[in-house]
Every structure is written in C-alpha cells, then in structure tokens.
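With one protein chain withheld, the remaining protein chains of the complex are depicted in position.
Right after this comes chain A.
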Amino acid sequence: MSTATTPRRGRKAPGRGGTRGGETTAGWLFTAPMLVILGIFLFIPVVMAFYVSLTSWNGNGSPFTGGENAKFVGVDNYTSLFAEDGLRRQNFMQSIGNNFWFVFFVVPLQTALSFFLAIIVNNKFLKGKGFFRTAFYFPSVTSSIAISVVFIFLFANSGAVNAVLGKLGVDGPAWFSDSRGLFHIAAGGVGVDTAPGFAQAEVFGRSLWDWFSGPSVAMCVVIILVIWTTTGTFMLMFLAALQDVPVEVEEAAMLDGTTGWQKMRHVTVPILKPAFFLVTTLGLIGTWQIFDQIYVMGKGAPANTTLTPAFLSYKQAFTTLDYGTGAAISFVVFALIIALTSGQRWLLRDRDVPSRRKARAASIAASNTQTGARK
C-alpha cells in the first residue's frame, strides 16, 4: 500500500556495489513501451483533440491543415455551449441537466445501498456470506452493454417489470418512451401542469421549470440499472474498510451499553468516513461519464431526456459531424470531473482522520483506484 507519499518497504539504500550499475539504461528500457504507448495514444491525441476543439472540422480531410473543412475558430465552440442562444447550447444544457439529476439520484442511493448491504453481510454470525457477496458483486463484472440489453427487455412495455406491476394492479409506464420528468409528474399530481410564472425565468436558455424537471421516466431505468451494477463493487469497498474497524472499539462500545443504532452512528460511520469519501468520489467520476448504457438504451431519446454530455460529445462529432463542438464538450466534461474530484480531495484534507488512512484515501482519489490495505 505504499504510495509516492509513504516510505517504501523492502528497499535497501540504493547505489551500492556493481550490481546497481546500468540501472539507468534498464530503467528506461523497461519503461519505454509504456512511455511510447501513452505518448502516442494518450498525450498526443489529447493535444490534437484540444486543437480540434478550436476548429470547425467537419470530418473531411485532415483537421490540421486548415481550409474550408477545418477553419480555426478560436474559442467559438466553447462559447456556443454557454453563451450563444441556439441548438448547441440547448442540447448541451439539457444534457447537463439530465446528467445532474442522474447523479443526484444515483450517487446517494448507490452509496447508501452498498453501505447497507456491507453492514448486513459483515455480520459475524451470518452463514453463507460468500454466496451473498458473490450474488451482489456479479453484475459489476459483466459487460455494461450486455446488462443494458437485459434491462431493455425487463423494462419493455410488455416486459418483466410491467408484468410484476400488473400483478400488483399497477399500470406500468412505457418506460423508454416516457419523457416526463419525475418532479413534473409530482407537480401534475397536485394540479400544477404548466410552469408557474416564477419558473419561466431562463438560465442558460432553459426555463427553471425545465431545469427542475427531475429525471425523466426513461432516465429512471438508467438510474436503476447503474445502481444495480455498481452497488456490488462499492459494497466490497465498504466491507474492506469494515475489516479495519478494531475489534476492541466494537467491544468497548458494547460494554458501554450502546444500542446498535448508537454504535452505527458514533463508531462505525465515523471510522468508515474515508470509505464514504472514496465511494462518493468514484461515484461522481463514474456517473458524469455515463455513456455505454445511454448508447444502447435509446441514444438520448425520448425527447433528449437521456442525453448526457459524454454521449452528446460523441453524437455531435460522429453523427452531426461537428467535431469541434464534440471535442469542446469532452474537455468541459473532463474539467468538470477534475473539478469535482479536486473538490472531494480538498474536503478530504480537512477531515480529522488518521494520517495513514488519509494518505491512502488521498492517493486513491488521485488515482481513481483503491489500494488494498491488506496484502
């Protein structure tokens, strides 16, 4: 679990004797393939894409030679997303709104559910833990596309979910073609069917009424799907963190006569704070990148209510053949994710957690992975 910030184990002082000679050559030779691949397929392309985001390339010819097909337009593509009234801004802002509501529901729900399952599975006296762990984790390892296909069937008009709802006497919606926002449906329930005056005010070319629509019914299927597939992974992270809760602490809490709920609130949850940060950070990073499921489940339909920035970036480039704007959107998403993770890390830094955990959690946030504490 050592990282750049912690001392490295199993190393003696370097530079003694002839055996260390030639390590510079070997070091560069060993890392050369990595450097070449990352250079050619990561660094250079990102620079290229940034240049393309400053052009109006339409996919014809080379984007780098200028001319009619790829005029240099400066930051026009970026301003068209934020400041100019038009289809680009309209789609982009709608995709941001859609993705916001997606994140708003997925991150808290997947965190709560995975925590809840981890606590139950962690019970010492429970038999058959292995089975439950496997059952909850399995969806996480399968292909997102294959799982989406299964969900398309489950939520089809005459699919399994509506069949269950039918047995309960409920008329299930036409999930994938229902573009009504959840909050609009709720407002309709109390008789508010159109935007009241104050909600007609526009922010970035969209009315407040539209911004506060909540996820559409179609988006709810994606929300359920993503919670269902990610919960297992996050449950394992909570389980790993629960192994770190010292037995003495638990026993002391027991001896003090705390109730289960008090123990949860005052002992378990505080100790698991780093795990909560990890899970929410990874959740935020993942949910703002949602793409595969959108691609298979309707490509933004119905009425653009499942359009997300990641998918819009792809669509704008490869379908609308407006590569410049597509690239610009991907850099905005990139910046958004970096901002969110930095925000999380900054919050993390102010937490009063043991330094070992803190270092670990920080390196995790930096690297988008978790380093195992037990080896």
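Basically, a contact is a pair of C-beta atoms (placed from the backbone, for glycine too) under 8 Å apart; a residue touches a chain by one contact, two chains touch by 3 or more; residues count from 1.
As a convention for this text, contacts and distances are computed from a predicted model.
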item: Among "Acyl carrier protein", "ATP-binding cassette domain-containing protein", "ABC transporter permease" or "Response regulator receiver domain-containing protein", the UniProt name of the subunit that does not appear here; value: "ABC transporter permease"
item: Chain not shown: contacting residue from A:I120, A:A174, A:A201 or A:L321; value: A:I120
item: Contact partner of the left-out chain, one of A:M48, A:A112 or A:L347; value: A:M48
item: Identified contact with the non-displayed chain, of A:Q94, A:Q110 or A:S148; value: A:S148
item: Contact set of chain A toward the excluded chain (per top definition); value: 1-2, 4, 8-12, 14-15, 17, 19-20, 22-24, 26-28, 30-31, 33-35, 37-38, 40-42, 44-46, 48-49, 52, 62-63, 117, 120-121, 123-126, 131-154, 156, 158-160, 163-164, 228-230, 232-233, 236-237, 240, 250-251, 254-255, 282, 285-286, 288-289, 291-292, 295-296, 299, 310, 313-314, 317-318, 323, 326-327, 330-331, 333-334, 337-338, 341, 363, 366-372, 375
